[in-house]
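With one protein chain held back, the other chains of the complex are shown just where they sit.
Labels for the chains are A and B, by order of writing; each one numbers its residues from 1.
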Amino acid sequence: MTSALLEVDNLSIGYRTAGGISLAVDGVSFRVDRGGSLGLVGESGCGKTTIGMGLMGLLAPNATIVSGQVRFEGEDLMTASDARMRQIRWRRISMIFQAAMNALNPVHRVQDQIAEAIITHEPDLSGHSVAHRTRSLFDLVKIPESRLQDYPHQFSGGMRQRVIIAMALACNPSLIIADEPTTALDVIVQNQILSAIGTFQEEMNIGMIFISHDIAVVADVCTNIGVMHAGSLVEYGSRQEVLDCPGHPYTRMLVGSLLTLSDQPADLSGVACAMGDNGPATVEGCPINSICPDATAVCRRERAGWVELSTTHRVRCSQAGEGR
Amino acid sequence: MADTNASPILMMTDVTKVYQSRDSLFGKSSNRVVALDRFSLAVNPGEIFGLVGESGSGKTTASRLIVGLEKPDGGRMQFDGQEIVGLSGRTRREFTKKVQVIFQDPYQSLNAHFSIFDTVCEPLVIHGIGDRAACLVRVCEALETAGLTPPETYLDRYPHQLSGGQRQRVAIARAMVLNPRFLIADEPTSMLDASISFQIFRLLNHLREVFGVAMLFITHSLAAARNLCDRVGVIYRGRLVEEGTAQETIMHPRHPYTKALLDAHPRFGCSRRSGYNALLETERPRPETDHCPFYPRCRLAVDNTCNRRSPSLKTLDAGHRVSCFLF
Partner (left out) sequence: MGHPSSLSPTPKNTHSISAGKQRHHWVERFLDGWAVYRKNTIGRIGMALLGIFALMALASFVPQMVDPMYHPMTGVDPEISHSTGPSMRHWLGTDFIGRDIFSQLLAGARIAFMVGISSALISILFGTTIGMVAGYAGKGTDIWVIVLMIALFRWPGVARVIRSQTLSLKHRPFIEAARVAGASHGRIIFRHILPNVMPLALLYMTFRVTSAIIIEAALAFLGFGDPGSVSWGMMLQWVWKTGHMFQAPYWLLPPGICISLITMAFYMAGRAMDDVLDPRLRKEEIKP
């Protein structure tokens, strides 16, 4: 068994509101192996970005970690001091943000921005080796060296995203959290970025959490997939298992609403979209019982526990595993 | 369904649009960006035509030219046989009744200060149609058509109280309230979650089937075009490079750029086919002379042809047209 890089156990994160704490992440557990990749898929508002921010220790001031354990390289991040978190952040865990333009400072050359990221975290490095590292990072993300001196606005969206990736890799982290890194990009550029991510992840043996709303993109880059709905994981397993035989109705809906290029166009009047616009949130039972085609009395009464479909594939649905 | 024998409802012929950015104080033009370059397009009545391209390819410019938000620098545009460039006054008002747009971002396309009733009713007010009671009935009908039921519960609400999918439905209701003959849907689902997108697609398809509205569906997603559209046009750097039925164009692409788009499409869910591999790793420099717009990135480009002349659309079999010297 490979060693776990990151273990998240029963993590709950809530936002303080006028009416008490509302949970954005509710009892989520997963692990990422060294060099492994986990894709967190879910629709907007399902709490996937909150998880990423929580792991980085960058939660909004009104957010609070309610419960749970996060162990990173054997170290408990929940009890780590702010100073320790600052050391870990970017050096050990770094992040690729969605908005590539906003993450770069428009008045500095990209070379200087990457160098700064290195120097901030490794102040002992000589100028020469910083420059060398910067060049090799650019090489890794396939940006020509001649463009080191350019300003962010001279880059296209895809190039900027590559710069962001280079910055995330600047300090040889062991875990990268990529939050919708290709969402605003065109399909050709997206493909290039995804393959760049795949390459460095493999070459540098970096663990990755890839957050996206697009199950097709996640299927492209991740070995494990976790499907999130309304703050909780509802299905977790290897890519093959989750995509080939999705155990949770919500996953089936996500897969079903994905349009493909296949010879037979999707029947747009099909049942896959029976769900769609989230039904009213119910207090009791399974959160999707009001829109789930297979819901039974049990679903309306109580929250399903985890059902193991195989050693690596688990589903949080009371109907799972029956008749299979 | 599409009637291919009828004369097109919308025709764009050799339309060119150039943006010039002025950056000196005295207005000397410096940067010329050709958004549309001798762009031609025809949409038949009752048909959904998918215009596929990446950002910056000029697909949104095309839609803005059609509805008169911008003026073309050359070429002709006809709607129903009538020239629509430079319409004004009453003829323009008549035209705006027949052509409506659904914008990309439902968070931006609705005025936050307007209630849903005001929003959907606005086209009726502008065109002075009906009294208050008649408007209320038509607004409710439009909301129902767009799948917002029961419509009465939405009338007094404001956009910020609705979800993204509901907002886009309001935008669709606003577009449909005048019973237009032609809809332009400019990436209507790119801001929405997959399941919601799916429902919006279904709604658009329903509108076409029930009301016979023709549609120009602008998208960057080949999968969406494949599933919703009758015919598809692929646009690259302001040129239409390939056009044909959705089935033909996407299952048997001819143009290298279409092939590159297909290669880049996430593999999920469709049989892993051998890549077309039409894209160059490193781009060639753009030639000074007239050239094929895709030449700098095309692996299949032929020197002394593709970098010397610009190809025109050639008709292959069954209305499949492609702009490439290889055919």
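The criterion applied here is as follows: a residue touches a chain if its C-beta (ideal position, glycine included) is under 8 Å from a C-beta of that chain, and two chains touch if they have at least 3 such contacts.
Everything quoted here is computed from the prediction, not taken from an experiment.
Trainee: Touch partners of the unshown chain, restricted to the chains that are shown, please.
Mentor: Listed by label, the shown chains it touches are B.
Trainee: Among B:85, B:136 or B:300, choose the residue that contacts the chain missing from this document, as touch is defined above.
Mentor: B:136
Trainee: Among B:82, B:153, B:277 or B:312, choose the residue that contacts the chain missing from this document, as touch is defined above.
Mentor: Reading the full complex, the residue touching the unseen chain is B:153.
Trainee: In the complete assembly, which of B:8, B:50, B:72 or B:123 touches the absent chain?
Mentor: Once the missing chain is taken into account, the touching residue is B:123.
Trainee: For subunit B, which residues reach the chain that was dropped from this view?
Mentor: Interface residues of subunit B facing the absent chain: 67-69, 92-93, 96-97, 99-101, 103-105, 108-113, 115, 117-118, 121-127, 130-133, 135-137, 140, 152-153, 155-158, 160-161, 171, 174, 178.
What we mean here is this: only the chains that are shown with their structure count from here on.
Trainee: Indicate the whole-number Å distance between the mean C-alpha point of subunit A and the mean C-alpha point of subunit B.
Mentor: 32
Trainee: Can you list the residues on subunit B that touch subunit A in the complex?
Mentor: 54-55, 163-166, 193-199, 201-202, 205, 220-224, 226-228, 246, 250-251, 260-271, 279
Trainee: For a test of understanding, state which residues of subunit A touch subunit B in their complex under the given definition.
Mentor: Going by the criterion above, the answer is residues 43-44, 157, 186-192, 213-217, 219-220, 243, 253-255, 257-263, 265-266, 268-269, 272-273, 275-278.
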